[in-house]
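Only one protein chain is missing from this complex, and each of the others stays in its spot.
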Amino acid sequence: MFEAFLSGGGQVFQPAVLLAMVLALPIGLIVGLLPGISGISALAFLIPFTFGMEPLVGLAFLLASYTAVSQGGSMTAIVLGVPGEVPNAATVLDGYPLAKQGRAGYAIGAALMASAIGGMFGCLILMVLLPVMQPVVLAFASPENFFLSLAGIAFIGVLSSGAAVRGLIAGGVGIFLSLFGYDPTEGVPRFWFGFEYMLDGVRLIPLALGLFAIPEVLAMMSSGKQIAKEESIEPISYRQGWQGACAVFKYWGTSLRSSALGSVIGVLPGIGGVTATFVAYALARQTAGDPESFGRGRIEGVIAPEAAKNAEEGGALVPTLALGIPGSSSMALLLGGFVILGLQPGPEFLTKHLDIAFALAIICAFGNVVASASMFMLSKPLMHVTRIPGRILAPILLVLVVVGTYSAQNNTYDVLWVFIFGLLGIAMERLYYSRAALLLGFVLGELIERYFYVSLKAHGPFFFTRPITLAIIALVLLGLLWPKRRHLFRLWRPA
Amino acid sequence: MNRAEIIFPSLLFAMVCALLTAGFFVYNYSWTVIGFPLGAGAFVCLLCLFDIAMTLNGRKPKPPVSDSPLEPLSRASVVWAFAMVPFVVALGFVFGSAAYLLAYLRANGSSWRLSAGIAAVSILVTWGLFIQLMRVPMPVEPLWWP
Partner (left out) sequence: MLRIHRDTRVNRRAIMALALAAGVAVSGQLAPAGAQDAAMPLKGETVRIYVGFSPGGGYDAYARMLAPLFEKKTGATVVVENKPGGGGLTALNQLVRAKPDGTHMMMLNGEGAIMAQLVQQDGVAYDMTKVNTLARVAHEQHLVLVNPNMPNTLKEILASGKKVKFSAVGRIDNLSDYAAVLCESLKMDCQIIVGYKGSKEAGLAVMNGEVDALAISDGSGNDYAQGGKTKVIAAIGNARSPFKPEVATVFEQFQLPPERKWYMDFRLSIKDYGRVMVAPPGIAPDRLKYLQQVWKEILTDQAVLAEAAKSQRPLSYEAPEKLNKYIKDILESLPPEKIKEINEVLQKKYS
């Protein structure tokens, strides 16, 4: 196996592979910065360019661009309050307040370093565990996925400090909205009222952009002012970014915990990046002191989701390579890329091409670090964005949102819905209903229903009594009750 | 503010109930089909009632970012933001966006040079980057064109 590792490493450090990565990074970064264009769209756009490339070169190109796109999405979350992809919505919670305080550089530096650390962690886990991961991946079936998704939902209440009832309402509305469209068991489209567009229910991109981008655009148009508030202006420099990067090591507990959580969730094919980032955020909030200050610019609130997200993508390579089952939707596309390049991930792949698997893990880790470093150099111009007057930035952002939304599914109605959900977003922001909670409920609601019915049919009504399932329930309860542990302990003791 | 805090959950309540009623009585969804929506909807409705009750009792939720309160929105900004839609419908994605940028920037105090420059860049981005480079099949012609 060590020879495979060396061979893999040797294959990575070839001129063609390195060149592919270098080319892919700026493309990925630019695409990632455009709102509405997710990592998956970017991958889909880039796959045709890999036709005719050598397998490893093509894969290096795709993987590197993908890591770069993720970084770009985090940047818009911090600088503009608009999540580049749905998992980035957790970064908005504390990243955007920091930008408003004039400390965007601090958040960016922390986010980039956390991404690099998390990504490397995930890829390292991949390397170490790849040969033995199969039984672990296969141990998680629908009941486990059900409770993991439920765990994501359970943390919704945690997200909305001080307004728990409204946070839960938002989450509930999110779940309700996710159930529009085809139901998973009978294929009956719910609440479509004869409108073809509604056969597939509410769409994610218009919802996410409408909820987050439109209120920000409106706020900027109203005040005409820049994002960073005048009162707390620090000079723009790389110093802030550097401080942010160091913060990741200062809060090493949060960084490690989030990376581990992200990797584990990434390895499980049924659960996606959203759960990883939000649960990591919620966990950071539960374990840090002064949880009430989260949502106002706590740097751990940026470190946790960023580390988790990139670790999750590294972890997602495990089931993709070990079983040919994509660990995330972006991995599904990557799998398509594999096939086009003539490789077939799966058990045979690991036996025959273990060196390529290691090479991919190295590319993954390397790509994360290089993408973060490149983005770091962009942090100064990004900070400048927070100083552009709102009356100039707002219409530009609006145009990007409209065009980006259309590009997601080539559907003009999506653009209309951005504005409708924009109204919802405005109301929610002003009345303190957590938009992140709605988004989380929306992403997980559909999964919960699927896994519930499948678990019920495949395992019967006592599907929750499986050992791993019980362990998950126990861990979730522990996580939720952790801040109150002393209180509960006192209640439990008789004296 | 107080009125809106009652209207919003009431609207949510009404919409959820309306949808569930339609689903059950008009479209005759079976129990498996309506099960989860019913559960989620009931949860939302109950909490909305609770929220309204709390508001009426005078309990205010703690805002998450108390050090920078949200400024009220100006009517002009709302009109401008949603004005994007008629621009895009009338002139298409490429030229509609450019025209919108030009109009907004000029109306809000930017010079002709800056406004025209940004509008020109927007054409480059929408047409050059999205349509030509990224092959997004975005229509250049107006949306009302058959």
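We call the chains A and B, going by the order they appear; numbering starts again at 1 in every chain.
Please note the rule applied: contacts are C-beta pairs under 8 Å (C-beta built on N, C-alpha and C of every residue); 3 or more make two chains touch, one makes a residue touch a chain.
Computed from a predicted structure; not experimentally measured.
One of A:Val188, A:Leu256, A:Ile388 or A:Leu416 touches the chain omitted from the figure, and that residue is A:Val188. The residue from A:Ser70, A:Thr91, A:Ser142 or A:Asn310 that touches the chain not shown here is A:Ser142.
Within the whole complex, the absent chain has one touching residue among A:Leu129, A:Ala164 or A:Ala332, and that is A:Ala332.
Hidden from this view is one chain, which touches subunit A at 40-41, 43-45, 47-49, 51-52, 138-142, 182, 184-189, 192, 196-197, 199-200, 269-270, 323-326, 332-333, 336, 339-340, 344, 346-348, 351, 409-411, 447, 450, 453-454, 457-459.
Here, only the chains that are shown with their structure count from here on.
Residue ranges on subunit A touching subunit B, taken from their complex, read 45, 97, 100, 160-163, 165-166, 168-169, 172-173, 175-176, 179, 183, 185-186, 188, 190-191, 193, 214, 217-219, 221-224, 229, 295-296, 391-392, 394-396, 398-400, 402-403, 406-407, 410, 412, 415-416, 419, 422, 426-427, 429-433, 445, 448-449, 452-453. Looking at the complex, you find that subunit B touches subunit A at residues 4-5, 8-9, 12, 16, 19, 22-23, 29-30, 32-34, 36-37, 40-41, 43-44, 47-48, 50-51, 54, 61-68, 70-74, 76-78, 80-82, 84-85, 88, 93, 97, 100-101, 104-105, 108-110, 114, 118, 122, 125-126, 130, 134-138, 143.
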